[in-house]
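With one protein chain withheld, the remaining protein chains of the complex are depicted in position.
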Amino acid sequence: MIIITQPSATEAQIDSIVARVHEFGLDAQISRGASRVIIGVIGAEDLVREKPLAAMPGVEAIVPVLKPYRLASYDARGKASAVAVGGIMIGATHDVALICGPCSVESEDQIVSIARKVKKMGAKLLRGGAFKPRTSPYSFQGLREDGLRYLAEARAQTGLPIITEIMDARDLPIVERYADCLQIGTRNMQNFTLLKEVGRSRLPVLLKRGFSATINDLIMSAEYILSEGNPNVLLCERGIRTFETATRYTLDLNAVPLLKSKTHLPVIVDPTHGIGLRDFVPRMSLASLAAGADALLIEVHDSPDLAKSDGEQAITPDTFADLVPRLRAVAQAVGRAL
Amino acid sequence: MIIITQPSATEAQIDSIVARVHEFGLDAQISRGASRVIIGVIGAEDLVREKPLAAMPGVEAIVPVLKPYRLASYDARGKASAVAVGGIMIGATHDVALICGPCSVESEDQIVSIARKVKKMGAKLLRGGAFKPRTSPYSFQGLREDGLRYLAEARAQTGLPIITEIMDARDLPIVERYADCLQIGTRNMQNFTLLKEVGRSRLPVLLKRGFSATINDLIMSAEYILSEGNPNVLLCERGIRTFETATRYTLDLNAVPLLKSKTHLPVIVDPTHGIGLRDFVPRMSLASLAAGADALLIEVHDSPDLAKSDGEQAITPDTFADLVPRLRAVAQAVGRAL
Amino acid sequence: MIIITQPSATEAQIDSIVARVHEFGLDAQISRGASRVIIGVIGAEDLVREKPLAAMPGVEAIVPVLKPYRLASYDARGKASAVAVGGIMIGATHDVALICGPCSVESEDQIVSIARKVKKMGAKLLRGGAFKPRTSPYSFQGLREDGLRYLAEARAQTGLPIITEIMDARDLPIVERYADCLQIGTRNMQNFTLLKEVGRSRLPVLLKRGFSATINDLIMSAEYILSEGNPNVLLCERGIRTFETATRYTLDLNAVPLLKSKTHLPVIVDPTHGIGLRDFVPRMSLASLAAGADALLIEVHDSPDLAKSDGEQAITPDTFADLVPRLRAVAQAVGRAL
Partner (left out) sequence: MIIITQPSATEAQIDSIVARVHEFGLDAQISRGASRVIIGVIGAEDLVREKPLAAMPGVEAIVPVLKPYRLASYDARGKASAVAVGGIMIGATHDVALICGPCSVESEDQIVSIARKVKKMGAKLLRGGAFKPRTSPYSFQGLREDGLRYLAEARAQTGLPIITEIMDARDLPIVERYADCLQIGTRNMQNFTLLKEVGRSRLPVLLKRGFSATINDLIMSAEYILSEGNPNVLLCERGIRTFETATRYTLDLNAVPLLKSKTHLPVIVDPTHGIGLRDFVPRMSLASLAAGADALLIEVHDSPDLAKSDGEQAITPDTFADLVPRLRAVAQAVGRAL
């Protein structure tokens, strides 16, 4: 950590700052410029990160030097990780995985039918929501345990592992009974209670970036899960909220290579939510792969115009079938397989 | 709701759209322009709001006409509401309330001492966090029930009602035992599980705007609480995340008059988080009052440079003492009292 | 400037960095932490600010210490400035000025009539556009020199000094012939060609913040004007572009106290564009004053529903008449007069 003083800081104030640093068990090295003094804090930055040194008289700015996360950092492992989801490896492995399915599980027939189709076309995992976070209390809120059961039935018939969202820590036992991977949705990325809880689960966790979370915030939320003992976290870019309204969100593909340099965790992209307009989901899927995604989360629905949620962004099985060979070609072009 | 068709929409597609509208029990009125057909959907918009009509072939855009909230809308009451928090009225009442206290409860001495001071200077309610949502798992997470007990002790000694945050639905019984008002923090504004739970509480709820939530999102989250039967919701603007980094957040005072035109609920402003720099909190407090705030949430700490959280944005009791008469003058200038 | 090295930086790389700093005529002080070396650059930061030290091998981050502006900084004068616009002082003076008028000058009758009305109610300066920057090439582009002549006629009849926008450096001679103050619009805040040109004018310049400019960007653009020799710059906050769409822009009142701490220049607020909805312009005018604005820019139009531009955000003379006494009360409450 570096402490930059105000031009008006007195020697007594500087002495107090240095004394405070020493109190925390750290060393302070002083460089004197023409107008400001720079105090380099040497030692375990964790000890002072939370301290309100910026509130001390004479301090102009605090510059952290070390990253605020440990377990999630690339350096913690020195290589990229692969996480197994129901036997499918995602991350540091040659294959890129397609995770497909509807936004919501609507019926057993629906989820089984979609699962069969996407499996045949090349999907490796099945997604579908049983607990749905909805902006309006009057919207469809999901089939809850029935939805989980239908997902399990679809898995039984296709062999596809299941990824499904958990919204409430109290639902963990029941979701764990059915799912292969727990999804934390964008609106719960900083629901720290829930993060700690899934951090104690035996299941891997797909953590979606909050639509207004910085890349650093996302990594810190992964750190919550890791710090509770669950090493299997998958990060997911799914679009951020910006001033642009022509698309539902702005898919931030910059995040893909950046996350891969900062953490060892697998990075998934959800182009469906990231643009929110089904006509452009295929293009953004190709771009996501080229950006380095380890897996794609694509919403596929038999009858988007009858879907109970997000119909305007789901693609049909036919569109998906047309997309897969193009995805395969791009995957090969960037040294991966599908 | 208005459905705008694509220029290329066929008559058969238009007929299907109209038929779908009729299936939902609504009427459709058609206007034909040079290149597009406009279909006005007449009837209870709620019946179709969630339907993915935009996914039907031939549809270019859907324009909602009615607001997606009912109970929170100004029209639902036709006048502004006042909500009682431990006997203090906030909202449609002459007095503006000051809600003060530290970010975190750190000890009994600390909270009692601050409570006494702010009470003497004019604060009407006490705030302080016992359960703290922190970006890092390694940060101070709050004193939990001990913190609640200390708050209750401060109330016993000063008479100030208590507002404190709840982060986990499972903590509701214990927080209800001590608090006068439940606070939902910015990161939980769309934790719908928690919203439903506090919607069944007997206590009023102070709902902070998510730092990336639109004004409409905020009202929809209030609607969650109201729809569960709790009529006592206070909305709180606390700064949004923008590209500007010179301040911690961008305080969106536009939201104050806008919220008051759209809903009947009281509107509170938190200038402390809204700018995040203690030197400027007094100015933004004055501006918040002038914008029409019904109450202000101001962090006050005895020793900001020793605070366990947010020290850089808390003001001292001395600064607060200096601010109160200026707040009183502005309150009077806009027809309120303090 | 502080240079932070990568954990993997070699001694040879560190030596190269230090040598490069010395080449630029500056001194380097080295602090060694556990994993990184911190190099404090001592001397005139200007000499290295533009140098791509971040591109050198081994560098992780560069942290500037000194501000990149000189003439605009508060320290350059050590006190706030007042700028005279046609004899009216704005800034470090007791009085707050109201600058009113229509978005566009539409006819001589229109501008003279509005000028007379706002003058009677307390406005001290007249605004009106003769050259209009419009998003669409098919929109009304202004009356050009005719508009300037009508403004001059309004000044002749009322005595109100004129503020009007300049969009093209080639128009400077003609605009200078009529105006008392040159306005640089939000879309031209980083039109550096134009900034340099008005920096050589004898007239004061009202510089509007770009709707996506940071506070630092705004000050740098002021520095362009100041560095060409024109000391009379007025900064204007007018709303920034954020994710919120319920209002046209997000008025960033945080910028007011922040700008006043960082620069000595007067700070004006334009609540009309800042919210873009006429019903709420009065409230935001009050809030702007309380935040510390030295002047307000308020669009007033006789017949907003017939205006050639921005009719939906202009207030009528009647609304303005109702607002002035409330503004006066708030001005007094914060120690100013109107």
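A, B and C label the chains in the order they appear, each numbered from 1.
Rule of thumb we're sticking to: a contact is a pair of C-beta atoms (placed from the backbone, for glycine too) under 8 Å apart; a residue touches a chain by one contact, two chains touch by 3 or more.
A quick note: this is a predicted structure, and the numbers were derived from the prediction, not measured.
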Of C:M220, C:C236, C:A295 or C:V334, the one touching the omitted chain in the full complex: C:M220
Residue of C:I99, C:A130, C:A307 or C:V334 touching the missing chain in the full complex: C:A307
Full-complex contact with the absent chain, from A:E45, A:E106, A:D252 or A:D270: A:D252
Chain A residues that touch the omitted chain in the full complex: 212, 214-216, 240, 242-247, 250-258, 261, 274-275, 277, 279-280, 283-284, 286-292, 326, 329-330, 332-334
Positions on chain C where the hidden chain makes contact: 20, 46, 49-57, 68-69, 133-140, 167-170, 187-188, 190-193, 196, 210-212, 217, 220, 223-224, 227-228, 241, 278, 304-312, 314
Positions on chain B contacted by the hidden chain, ascending: 2, 4, 7, 29, 31-36, 38, 40, 42-43, 63, 65-66, 75, 212, 241-243, 245
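The rule is short, and it goes like this: only the chains that are shown with their structure count from here on.
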Distance from the mean Cα position of chain C to that of chain B, given in whole angstrom: 31
Intercentroid distance (Cα basis), chain C paired with chain A, Å: 39
Chain B, residues touching no fewer than two other chains: 212
